[in-house]
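Below is one structure, written out as structure tokens; comments come after it.
What you see is the complex with one protein chain gone and the rest in place.
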Amino acid sequence: MHNLRKILEAILFYKSEPVTIAWLAKVTKREGSEINEALIELENTLAQSDGGIILVRTSDHVQLGTSPDAASTIEQITKDELSGELGKAGVEALSIILYQGPISRTKIDYIRGVNSQFTVRHLMVRGLIDRIPNPEDSRSYLYQPTIKLLTFMGLAKIEDLPDYEAIRTKLNAISIDNPDNN
Amino acid sequence: MHNLRKILEAILFYKSEPVTIAWLAKVTKREGSEINEALIELENTLAQSDGGIILVRTSDHVQLGTSPDAASTIEQITKDELSGELGKAGVEALSIILYQGPISRTKIDYIRGVNSQFTVRHLMVRGLIDRIPNPEDSRSYLYQPTIKLLTFMGLAKIEDLPDYEAIRTKLNAISIDNPDNN
Partner (left out) sequence: MNEFEIATEKFKGPIELLLELIESRKMHISDVSLSGVADKFLEHIEKLDELPVSDTANFIYVASILLLIKSKSLLPGLELEPEEQASIDDLERRLAIFKILKGQSSEINNLFGSSPIYSREESTQFNIVFAPPDRLEPKQVLDVMKQLLESMPKVEILEKKTVQKVISLEEMIDRLGTRMQSALKHSFKSFTKLEKEEKVTVIITFLAMLELVKRGVIEVKQHTRFDDIEMEVTNPGTPAYA
């Protein structure tokens, strides 16, 4: 088990891009559940050593990145630039996707009261969100934050968003008696 | 001091090539001796956690690398990356580059409606495309098919692609109206 944690850390270091749990299982010839356990172990080890490297996770992707504490130093040596402002519509849509994702575009439109086609597409093009098939409707998709979005925001995981649980609870309480708005 | 160890680990993680102690001292605004001490500390922490990342030192250069224990897995991953199908994303990006190259990644992303950063990198590693500096933006590149790819596809020249002119005209008509401004 310990060995798997070690191998995963090496793979993630080597790949330096978000990879799926499924892919990690494939290349290590292990079960997804084993991968998940080893990733938790890795997360803990990294947290314990309080070093410059952290594990960033979404529900299905994982990647290593630099600690936000080092951001100002890295900023000086990087040529990468954070591309452009988000814009009002972009922030609004991201707020919905971050706190309510995975979420369909119909529902994003419903909450915003405007057509979000271009905004959502634009966020996809920038790699800030991605989409997965909607289990309830094969013709549509659900949108969710990417690792790239989390890293831009300095978050190791979505739960680190300000007031994440509180906001989600509030939102669930409102939509609970509203079955027909997806 | 602990903080310097953290910052150095982040810098070394970020840089994909060996760096000198002097350079580290410069970017962290510290003395070379302090850097040396913090590197020893880092080396110890890494050894203690027995993870997949190790510190590699030569006489005056230093770099992070993967643990030898992971070498065979990583070698396998490298091989796998070079074989097999391109996947939907890969074929899409490649098609766009074939018909519209030299083309910026922004435009590839825009046409596909999703971010292609890792897909394009993969195509480069496989020698199917290469890149030239973008004359309009020194920080970015333009991507084009390699001669080897054309030969592999049985094309004497790019214009031999079916409907080359017609498709190109359509693609030329697509202009990206400052997509970051949304």
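To keep things simple, chains are lettered A and B as they appear, and every chain counts its residues starting from 1.
To be clear about the criterion, a residue touches a chain if its C-beta (ideal position, glycine included) is under 8 Å from a C-beta of that chain, and two chains touch if they have at least 3 such contacts.
As the structure is a computational prediction, the values presented were derived from the model and not from experiment.
At which residues does chain B meet the chain that is not included here?
The missing chain touches chain B at positions 10, 13-17, 82-86, 90-92, 94-96, 98-99, 111-113, 121, 124-128, 146, 148-149, 152-155, 160-163, 167, 170-171, 174, 177, 181-182.
Could you please point out the chain A residues that touch the chain left off the display?
13, 16-17, 54, 56, 63-72, 74, 78, 80, 82, 86-89, 91-92, 94-96, 98-100, 110-119, 121, 150-156, 161-163, 167, 170-171, 174-175, 178, 181
Operating definition for what follows: only the chains that are shown with their structure count from here on.
Using mean CA coordinates as chain centres, what's the chain A-chain B distance in Å?
A distance of 20 Å separates the two centres.
What residues of chain A sit close enough to touch chain B in their complex?
So the residues of chain A touching chain B come out as 2-3, 5-18, 27-28, 42, 45, 48-53, 64, 66-67, 69-70, 73-74, 76-79, 81, 83-87, 89-90, 118-119, 121-122, 124-127, 130, 148.
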